[in-house]
Structures are given as structure tokens and as C-alpha cells.
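I am attaching a structure below and will ask some questions about it afterwards.
A single protein chain has been omitted from the complex, and every remaining protein chain is retained in its original position.
And now, chain A:
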């Protein structure tokens, strides 16, 4: 109840403040297979915004992937990420156990859930458009050859919600959805990462700024 209320509030606020608009190719019809929505990462609000622009029935089965080091820290954060956003936590560093840190993601995909994923692994606070992708995206496509990849370029959110400042600025943000694709079987790591990176950066030029 509280979680539902909080969810509507956060989604409504995110949409109003950023005027979030989705552009490009986003047909949400054929949706039986798990989809990996992957995007550039410049702000904590990225996944909220991406989540908010998805239609409600897609959103219900789409779970944001978030860093356990940040979101697992306090009870409030844990409540928000689990109850409000139905997120999947991932250990980003200090992986001491034998399991792959991606195991929770594999489980979610096996259940038929879709994921929101930031392949840069951390927020990009540099002047570069995109940080080099970590290998997580490759291992996900290895484990799930039928996984549909949906690149989304998020513009302006780093200006609307800059790191370390208290209040968001009501600047307009756009989310540019590119053509979805699958990675052919036996594609090697470098080629997979390069293809996914190119597909994402190509959307940057198309984004109306």
C-alpha cells in the first residue's frame, strides 16, 4: 500500500520535473521474451526515468538493476529498491563468494522478467559521452541467447539531477529508443560489447536536443 503510493508519487514527480519524453522505436507489442533495456548512466534518476516512460503493463515485469553497495545500505533505501521499484541488486565490487555477481540477474531473466541495466557499471561523471562497458552485458547475452537488447539513450538527466546537488532542475529530458536486437550465438566478448556500444551511441545523434 505504502509502496504503491510511493511508486505513483515518484513516477509522477519524475515525469513532471523532467517532462520525460520517449522517442524512436519503442513498440511494446511483442513482449513475450525478456528484454534488456540498457542505457547510458549519468544520474541516480536514470532508471526511474526509464522505468517511468515504459507503459504500465511492461513496467510491471521490468526490474531495474541497482548497485547493492548503494541501495542495500540503509533500511529506507532497501525498502525503496525492493518494495517500490522491485529492483534486482548486484554486488559491484569485492565479489568474494564463488558465485558470479550476475546470478540474481540470471534468476530474474529465467523467471521471465525484463531488466533495466547500465552496462557502464557506474555513473559517468566525466566529459566523455560513454564509459567503456563492463563485461556484464556480454555474460547476460551468453547465458540468455534469446535475450532482446533494447538500447535507450537518456539525454539531459545529468543536467537536471547533477550529482551532489540537493534539488533537481526542471530541464526537459528525452529518452531515445533505438532498434532492438539479439546477439548472434558465438559472438565473442569484444564484438558483443562493441556492437552494443555502437547501437547505443548511434542514438545520441538522433536525440533531439
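In this text, contacts are C-beta pairs under 8 Å (C-beta built on N, C-alpha and C of every residue); 3 or more make two chains touch, one makes a residue touch a chain; residues count from 1.
We take it that contacts and distances are computed from a predicted model.
A.B. asks: Assuming one chain is omitted from the figure, identify its UniProt name from "Iron complex outermembrane recepter protein", "Phosphatidate cytidylyltransferase", "Nitrate/sulfonate/bicarbonate ABC transporter ATP-binding protein" or "NADH-quinone oxidoreductase, chain G".
C.D. replies: The chain we cannot see is, by its UniProt record, "Phosphatidate cytidylyltransferase".
A.B. asks: Which of A:21, A:92, A:134 or A:180 touches the chain that is not shown?
C.D. replies: A:21
A.B. asks: Decide which residue listed in A:92, A:159 or A:180 touches the omitted chain of the complex.
C.D. replies: Per the contact definition at the top, the residue touching the missing chain is A:159.
A.B. asks: Looking at A:10, A:58, A:171 or A:202, which residue reaches the missing chain?
C.D. replies: Considering the complete complex, A:171 is the one touching the chain left out.
A.B. asks: Which parts of chain A are in contact with the chain that was left out?
C.D. replies: 19, 21, 156, 159, 162, 165, 167, 169-172, 208-209
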